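Encoded as structure tokens, here's the structure I'll be asking about.
All protein chains but one are shown at their positions in the complex.
Letters A, B and C mark the chains in the order given here, with residues in each chain numbered from 1 onward.
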Amino acid sequence: MLAEFSIIPVGTGESVSAYVSECLRIVDGSGLDYRLNPMGTVIEGEFDEVMTVISSCHKKVAGMCDRVVTTIRIDDRKGADDALHSKIDSVEEKVGKRLKK
Amino acid sequence: MLAEFSIIPVGTGESVSAYVSECLRIVDGSGLDYRLNPMGTVIEGEFDEVMTVISSCHKKVAGMCDRVVTTIRIDDRKGADDALHSKIDSVEEKVGKRLKK
Amino acid sequence: MLAEFSIIPVGTGESVSAYVSECLRIVDGSGLDYRLNPMGTVIEGEFDEVMTVISSCHKKVAGMCDRVVTTIRIDDRKGADDALHSKIDSVEEKVGKRLKK
Partner (left out) sequence: MLAEFSIIPVGTGESVSAYVSECLRIVDGSGLDYRLNPMGTVIEGEFDEVMTVISSCHKKVAGMCDRVVTTIRIDDRKGADDALHSKIDSVEEKVGKRLKK
């Protein structure tokens, strides 16, 4: 299963990278495979283990400020292995060229 | 805390109301306060109890089809009680008129 | 077509209702049908007219602060008339009871 998440502290200032960094420490230390992109982080794993990591990140940021808005989008497809790579490979193959990623 | 979620089965046909209905049975039976809207369901409660209900809904739908896309958006604000009502009330007061809801 | 949107100013303080109110003035004055819920606003209309209203709201808030995060989710179904009502009606019928909305 893949899930992308993004956590935004509201009311603490425009720069949110200090909060995102705390989350990435948790994600990077979780043992699950992931990819950071400019708008969020995509994690691959079983439903419960992925949601546990995202919940830890949310609670970490919620403990650092008074309001947090977290967005999670899950793509749960039976039998989809290595979806972090296979989804992009499949699109590049159909487009017939290398894409920016 | 408020969280809005939406669960879409992919590849099973255009109508998704049968799946949404299964989720609403779970939400309505959870004891948590909620509001159904045309694009999703908003639940109010503590982080862990809200996420448990949403996870149950996702797993129910995932057990009925081969691919599910679930979107969750969380607004977690310290000290925000009765946010299901107070957020709308606050906007109506500032706009100075009753809004459609 | 239905679209739900939510606009969050980042770094301006925890309360966002002053910004949401400016958006609701635009939506309410647009002539399109809509529903405000505790996590966003759902608008019904043709793709271009709905996106024009949401773009106006985004630009209004972007002009009031230095960073804005806007989320839009579109459900575009051919032949779906009066989807603001029909989606909820269809779920209530299948669940077999009145739901909170």
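To be clear about the criterion, a residue touches a chain if its C-beta (ideal position, glycine included) is under 8 Å from a C-beta of that chain, and two chains touch if they have at least 3 such contacts.
All values derive from a computational prediction rather than experimental measurement.
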Touch with the omitted chain, as defined above, among B:I8, B:I26 or B:L99: B:I8
Absent-chain interface as seen on chain C, which is shown: 10, 47-48, 51, 55, 58-59, 62, 66-79
Positions on chain A contacted by the hidden chain, ascending: 2, 4, 6, 14-15, 17-18, 20-21, 24-25, 28, 33-40, 42, 71, 73, 75, 77, 83-85, 87-88, 90-91, 94-95, 97, 99-101
Contact set of chain B toward the excluded chain (per top definition): 8, 10-16, 66-67, 69, 71
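The rule we apply is simple: only the chains that are shown with their structure count from here on.
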Chain A-chain B separation of Cα centroids, rounded to whole Å: 21
Separation of chain A from chain C, taking each centre as the mean of its C-alpha atoms, in whole Å: 25
Where chain B touches two or more other chains, by residue: 71, 73, 75, 77
